[in-house]
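Note that one protein chain of the assembly has been removed; the remaining protein chains are unaltered in position.
Chain naming follows the written order as A and B, and within any one chain the residues start at number 1.
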Amino acid sequence: MRVRVDGEVCEAEEGQTVAGVLLAAGRNSWRSTRRGGRPRGVFCGIGVCFDCLVVVNGVPDVRACQRRVEPDDEIRTQHGAELPS
Amino acid sequence: MVSPDIVVIGAGVIGAACAEALSAAGARVTVLDRGAPASGTTAAGEGNVLVSDKAPGPELELAQASRKLWPELLAALAEELGPELADAEWEPKGGLVVATGDESAAPLRDFAGAQRAAGVRADPVTAAEAGALEPHLTKAITAAVHYPEDAQLQPVLAATALLAAVRARGGEVRSGVRAIGIEADAGGAFKAVLTDRGAIACAAVVNACGPWAGAFAADAGAPIAVLPRRGMVLVTAPLPYTVRHKVYDADYVGAVASGDADLQTSTVVESTGTGTILIGSSRQRVGFEERFEVRVLAELARKAQRLFPILARVPVMRAYGGFRPYAPDHLPIIGADPRVPGLWHATGHEGAGIGLAAATGRMIADLYAEKETAVDASPFRVDRPAVIEEVAA
């Protein structure tokens, strides 16, 4: 299947999580914190820490390690706190 | 150890404000809390410093005095303690009350008119003006009133700043000490507060135990009617600056004034200094039952979503509850207990304790010093029928 990551088309397979896709593509951070602007990616990997947040189809605060990709998902970096679009 | 002049029981915002005002007047004050400071009702508060929700009457007068006093008090604390230790996230953001149904539009306008006559700034605004004040507000409103005087602070920061001032003036704050009664001398004069860690000799004690004030009053031999009313609040994930005022539905006023045990919710939506949005608030008389009910959370969510449709897909990360202390006549209880010399009460502020704390502390200090109070204290006196007759019966 294909998804888009920050506007670029990316190959993904059924059963992959957003974090799985991003890490396999060589990225290890995709969020900046709202106070310090610090980069963050996966930390706990099992849905506990809420560090790997990403925007999926316009909805922010989605845990990349828990969310399975679906065809044509629009995935993008989350900058601090965002409102759903 | 030097004995304190006055012991304040309860290190919530009311106890902290009383202790601060008494110590500012020169008294040596010890504050006791059976738990940790600012961990009970204060920690569950939204930080409302409101005039908008009060009908003309003694509580509004106290609220107006307190609204004026809070920024002065915080500024004085900043002078004394430094800005960081005195910071309480004070935000004079103003309130916006909106009616969303035809039936609540006229009552809101009437209510605001009566408040204006009592000196409250209550400016009727059009739907378009309301939209300019709150860009994400629902368009489906039938009336709106802007209250520029409404303000917000972070209650735990406020309480701990007040306590820091008490300590800086030589007072003491002791956690984990439970007050269990008082001791009088042979002549009936006040002698000491009894605690599970021993007696503390002092000249007077202030019962600021919030919803638990009735229990201490009974232990002190002077029962008062103070009951808990549970409230729940939802907290969203941190968001960009989305809600600018304290925004509430006009039915808030009705809920505050009611004694009905059944669930009441009326929407209050407001941002905090840290980016989260607080969604309140419910009122239920269920004793000290801490467990929340999903139906209550769902109703809060439904109403908030109606007021701010943009919040529909925002995460709610937390729900918390607390107990508001109220007297049967819904007025605070502030003053000396005529039945037991040396016993004072400062409780019963229901959902308004954060806002009313500054003026309550001042009133206690003035009454203690036998000075004239800024606001008529007689409506809040302890020996009124609603407070002592119901428990005696």
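The rule is short, and it goes like this: contacts are C-beta pairs under 8 Å (C-beta built on N, C-alpha and C of every residue); 3 or more make two chains touch, one makes a residue touch a chain.
The rule is simple: contacts and distances are computed from a predicted model.
As stated in its UniProt record, the chain not included in the shown complex is "FAD-dependent oxidoreductase", which appears among "NADH dehydrogenase subunit H", "FAD-dependent oxidoreductase", "Fenitrothion hydrolase" or "ABC transporter permease". Listed by label, the shown chains that the missing chain touches in the whole complex are A, B. Touching the missing chain, out of B:Ala55, B:Ala218 or B:Met317, is residue B:Met317. Taking the complete complex into account, B:Leu85 is the one of B:Ala25, B:Leu85, B:Val125 or B:Ala184 that touches the chain left out. The residue touching the chain not shown here, chosen from B:Ser3, B:Thr126, B:Thr274 or B:Ser378, is B:Thr274. Looking at subunit B, the residues touching the absent chain are 11, 35-39, 43, 85, 154-157, 160-161, 163-164, 167, 173, 175, 234, 236-238, 274, 276, 279, 291-295, 297-302, 304-305, 311-321.
Interface with the hidden chain, as seen from subunit A, comprises residues 13-17, 19-20, 23-24, 28-29, 33, 35-36, 38-51, 53, 56, 59, 61-63, 65-68, 70, 84.
What we mean here is this: only the chains that are shown with their structure count from here on.
For the pair subunit A and subunit B, the distance between C-alpha centroids works out to 42 Å. Those residues of subunit A that touch subunit B in the complex are listed here as 34, 59, 61, 80-84. Put simply, subunit B touches subunit A in their complex at residues 237-240, 242, 275, 310, 312-315.
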